[in-house]
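Input: a single structure, listed below in structure tokens.
Heads up, one of the protein chains got dropped from this complex, but the rest are sitting where they should.
Chain nomenclature is as follows: A, B and C, assigned in order of appearance, with residue numbering initiated at 1 for each chain independently.
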Amino acid sequence: MPRRRDEMVPDAEFRSYYGQPVLKPPIWHEPHMPAYLYLGGLSGAAGAMAAAARLTGRDRLELAARMAAFAGASAGTVFLVAELGRPMRFLNMLRVFKLTSPMSVGSWTLAAHSGLTGVAAGSAVTGLLPLAGDAATLASGLTGVAMATYTAVLLADTAVPAWHEGMRELPFLFSGSALASAGAALMLTTPRALAGPARAAAAAGAMAEVVAGGLMERRLGLVGEPYREGRAGRLMRASRALTLGGGLLATVAGRSRTLTALSGLAITAGALCTRFGVLEAGRASAKDPRYTVVPQRDRLDAGQPASVPGR
Amino acid sequence: MGAGWLSRWPVIRQLKGEDGRGQAARSARTDALRPRVEGADTVARSVCPYCAVGCGQLVYVKDGRVTQIEGDPGSPISRGRLCPKGSASKQLVTHPGRQTTVLYRRPHGTEWEPLDLETAMDMIADRVVRTRRETWQQTHEGQEVRRTLGIAGLGGATLDNEENYLMKKLYTALGAIQVENQARI
Amino acid sequence: MAECHPVGYQWVMEARARGAKVFHIDPRFSRTSATVDRYLAIRAGTDIVLLGALINYVLSNGLDFREYVLAYTNAATLVNRDFRDTEDLDGLFSGFDEETGRYDPSTWAYEGDVPGEEEPVEGGERHAEAAGSDSYGARGAGASATPPSDPTLTDPRCVYQILKRHYSRYTPEMVEELCGIPPELFLELAEAVTANSGRERTTAWVYSVGWTQHSVGVQYIRAAAILQLLLGNMGRPGGGIMALRGHASIQGSTDIPTLFNLLPGYIAMPHAHRHDSLDHYLEQEGADTGWWGNRRAYVVSLLKAWWGDAATEANDYCFDYLPRLTGDHGHYATVMGQIDGTVKGYFVVGENPAVGSANGKAQRLGLANLDWLVVRDLMLVETATFWKDAPEIETGELRTEEIGTEVFFLPAASHVEKEGTFTNTQRLLQWREKALDPPGDCRSDLWFYYHLGKRIRQRLGDDDIDRPARELTWDYPEIGAQRDPDAAAVLREINGTAADGRLLASLRELKPDGSTSCGCWIYCGVYADGVNMAARRTPHTEQGPVALEWGWAWPANRRILYNRASADPQGRPWSERKKYVYWDGAKWTGPDVPDFEEDKAPDYRPPEGAKAEHALAGTDPFIMQSDGRGWLYVPSGLSDGPLPTHYEPHESPVRNALYGQQANPARRTVDRPENPYNPALSPRFPYVYTTSRLTEHHTTGAMSRPLPYLAELQPEAFCEVSREMAEELGLENGAWATIVTARTAIELRVLVTGRVRPLRLNGRTVHQVVMPYHWGYSSGGVITGDIVNDLLPIVLDPNVYIQESKAGTCDVLPGRRPRGSALLDLIERYRDG
């Protein structure tokens, strides 16, 4: 039987069934799923920033943030529904509430967040119910933080080695990226003079994203390989360059419209590349049985088989 | 809809203490699920048509359609078990590609043509009678043979004994001797 | 067996679980090989060497079950002093005529028998008539019930000594050289088989078409029979030689034969040159002793069933109505008749010769030369569509517009849409209930033949030619809107009735005087007392392991044939462990129906001049034989010798190391341009091929290829080759290979596997190619593929005219085959040299 020898990782000799995957790779489509991950993050961080702007009295920034949060949640929902095999049944997402299912938690969070950002944006546009609008904005700050991070759990809570093993860094990667995305979006939609916090967020988020990504790849070792190889590797490298560049530019973007545009677009592109790259890396890690078999075999060989304590 | 729908909403049932991964999640359709063979109108005791082991089959029919074929647990031969072919028997008798109408290809024709079953039977009978007359051998090398070498038959090892019996009887009465089947091949 | 009879194989697995040791001997490592104790890879076409060596092992080590052998076989019988063995004639028996390629069997007879009764046939030549070994218990004509014998087994002319000499050269070394089985594995097999036989234990052999489809096919089975008789494994529980048949009622279609040479119940079709009257026919065909001695009752009852009141003693019970044979009218002869234009009309019913028969091109050329063709099947099989999609259309050998064949395709009813009986591989008749009406124009074959018969009878004239059809009994009750004839009424006719219309209960009631009628004497009793015994369904949990109340086995519901042999000559069980049918002091008893007269005591000795069963002693278990003995040596009835002898397949890459005679001298070849042969030992065709089946498919695929659930499991035609062969030829796993013989070339996917191993034959390497044959070109299936049987030559066993499918030679090329006329060019190049 095929006893595959990987030349790059000589230690990873392992056995498999005709080299076929043990796992089913994620079936989520492109661009639906990565777009949702990006938009959800953007909307979430924008919600948090709207709340912060409200609390710090930055009205213009708050308006942009409210609109961005609502737009991100709405567009994200569209992508999410389109991703479903049976889109007409999207309401079934609210059939049960399950803490064991990040997607269930996420669905309820998205529902709340969409509603809150809708009220906030609606109020801002129409001027109606200003108090409710303000309250919704503040509340969307909370749901927004959840929105920006739960997607990391969504991916990590799978058997996909590159995701599951990345459970520590992925939330930072995603929240950083969300912050950068929202910062970039607000930077692009707010007069420069008023967009200082947005630029700061873009820069900080970008740094966090780059650092978290780097840490993850290093810690994961063999299982981190898919983030470095093939299409996922190219996407992740592009993401890092764009995010790093965009983040650095953000620190100086206040000086010109062009710099702002360059920074905002680079960060946005970087954030998108991150989502596409992570999705692709997950797919690649699930498709190659090495990433499934080798760590498990190592565990067994070390006399430390998996167990489920306390359940 | 209305209150009934609300009370069946799993979230409400979860709040009432039902398990969201078990009881609460069940749909009405799930609650009503039964094996479809329970609703069969008739069950025929049959035998698998593939190899010669002779596994017992139960054929379930509902509303004039075969709804399931599975092993007959009473059979001392098969004890209810079937191989992949036997297990595919329902598809054998119900698959959409099965040919269910008579087809006719005229001499030198390039396509099939439809033909009425009764007409086909008459045409075949005419041809048997004609060919038999045209190729009749009363004697061969001076011996009585009373036969035709103009008509031959091949088949079939998946036919019933009763069918083979009528075939052999008719062919022999007509003087057709080149009657063969899979057992030779 | 796991591969093609998986549900039957449960019993093998169960036996293994109880400690049975299971060997699998096959050129192909199949699913069976994977689940046995020991697999022996054998070169296709050499099983007689292996079986002969086992016989030699038994004889030279004195391991035969002597008491059984002496009492129940013809080991002691003396043979004609003019008999010459292959030992004397370098692979030929006495009586061979080089010119005709046939044997005169008269010197093979027992000492003192007068074999001169047969009349000259076919141009005045005396020879062993073919296609007859399955009738009349090997046609015991001339063999007497009590031939001279030597119970000490020392007379050089006794069967035992002849056997010993004949098999002396079948050694383990020869097994290694010809079969490719190493001596240590042979010894393991020999020790296991012999240690597991005797009073306390029995060994069973199971075979399938891997033994029959050879130019020496019948002798393969004979070789196993000799071994089993020597070891005392016949007629006993756990013993026997089990033919695993491949179709639901292929046994039934032999019992109630759609075979040219037989009438129902293995009664021979009359022959023009031998049988001018019923008396003459009965005199010629069979011995007067043993159960065939009652053949007048069987034949007259059959004639009464067919012609009713028209059959009278005065007109020989319409014996003259039976058409006469003049030679081989088998399938391949028929195909040649089609090509020659003598066969004008052809019914193909649940068969697919365009895919299933050897040399598919000859088959299709025959079909293309018919006036009319009727095909009845569940799907549009290749035999029905050849005129538009045969390979010969692609090569330009045939053109649709030029094919004058008128084709009728009539859709058939499936097994659940009609009622009737199948006879399975253990002779068990099982009645199927009808579940529903067939759809559309689909009808049962019973409907078709009954209504066709009615229509033909309406068109008959008054003359003598039409009389047999006119006077034929052809009235069956019609049932339902589709006017199906009543299958139960047909089964009752097969069962037979007394003069008063009472259904017969047993074949012993059959009378030679025309007072009984019976459509198939061995099936008499299936409707005993008006009860459809084949429909009985007492669950196995509610009866003993022999399960006599499930269906009905012929004859007389006996489940193990010749089971008198399960007791010793005195009627006592050979051992408590193997107790089965035994004499309790007044009658034979046991869990099975005794295959013996129930009240015939073990000490019964036949009076002088006794006939039929009365001529057999209480110690003669093989009641269909003229002497009641199991025949180690066959004095008459076979056309290629009284003892199995190894001959190489017609197409073989190996020289016969045993004799100067390379192939079966009596084999039938068809030397015509449509059927060219690969020369034996030809370097152009260095590889051995064998054909096979897969669990997922059924024969030519008509019942499996249209079914997505089966088609997806084995979607493409492929061949299995060894890693070594793949390396040598550059064959890639999953890619294509082209297989070439003198007939044609086909393309198959390649499965490179360690399961196929090159055979080492005396230092020489022989590669084997294994090819499942289920594919064809028809769009009726959801999957298609080239036809493996197109590669095969038509070369036949001389006894039963079965083709040699299981061993031949070929060449293998990597890649796909040429298209169109380029394919013909390729074959031309091979034929030229």
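The rule is simple: contacts are C-beta pairs under 8 Å (C-beta built on N, C-alpha and C of every residue); 3 or more make two chains touch, one makes a residue touch a chain.
Note that contacts and distances are computed from a predicted model.
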"(2Fe-2S)-binding protein", "Formate dehydrogenase beta subunit", "Na+/H+ antiporter subunit C" or "Branched-chain amino acid ABC transporter permease" - which is the UniProt name of the missing chain: "Formate dehydrogenase beta subunit"
Chain not shown, its touching partners among those shown: A, B, C
Hidden partner chain, touching residue among A:Gly40, A:Gly76 or A:Pro102: A:Pro102
Residue of B:Val47, B:Val61 or B:Leu82 touching the missing chain in the full complex: B:Leu82
Selected residue (touches chain absent from view) among C:Leu751, C:Val769 or C:Leu791: C:Leu751
Of A:Gly118, A:Gly196, A:Gly214 or A:Gly245, the one touching the omitted chain in the full complex: A:Gly196
Residues from subunit A at the interface with the omitted partner, ascending: 1, 14-18, 20-28, 45, 48-49, 52-53, 55-58, 83-87, 89-90, 92-93, 95-96, 98, 100-104, 106-107, 141, 145-146, 148-150, 152-154, 156-160, 163-164, 167-168, 170-172, 174-176, 178-179, 183, 193-194, 196-198, 200-201, 204-205, 208, 282, 286, 289, 292-293, 296-297, 299-300, 305-308, 311
Positions on subunit C where the hidden chain makes contact: 2, 6-7, 9-10, 13, 17, 29, 31-35, 694-696, 708-716, 718, 733-734, 749-751, 753-755, 782-783
Positions on subunit B contacted by the hidden chain, ascending: 10, 19-22, 24-27, 29-30, 33-38, 68-71, 80-88, 90-91
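In this section, only the chains that are shown with their structure count from here on.
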Comparison of B-C and A-B by number of C-beta pairs in contact, larger one: B-C
Between subunit C and subunit B, distance of the C-alpha-averaged centres to the nearest whole Å: 26
Intercentroid distance (Cα basis), subunit B paired with subunit A, Å: 56
Per-residue multi-chain contacts in subunit B, two or more chains: none
Residues within subunit A bordering two or more other chains: none
Residues on subunit B engaged by subunit A in the complex (per definition of touch): 9-11, 14, 20-21, 24-25
Subunit A residues touching subunit B - in the complex, by the definition given at the top: 94-98, 100
Residues of subunit B defined as touching subunit C within the complex: 42, 44-56, 59, 61, 64-66, 69, 72-79, 81-89, 91-93, 95, 97-112, 115, 117, 120-129, 131, 133-136, 138, 140-141, 143-185
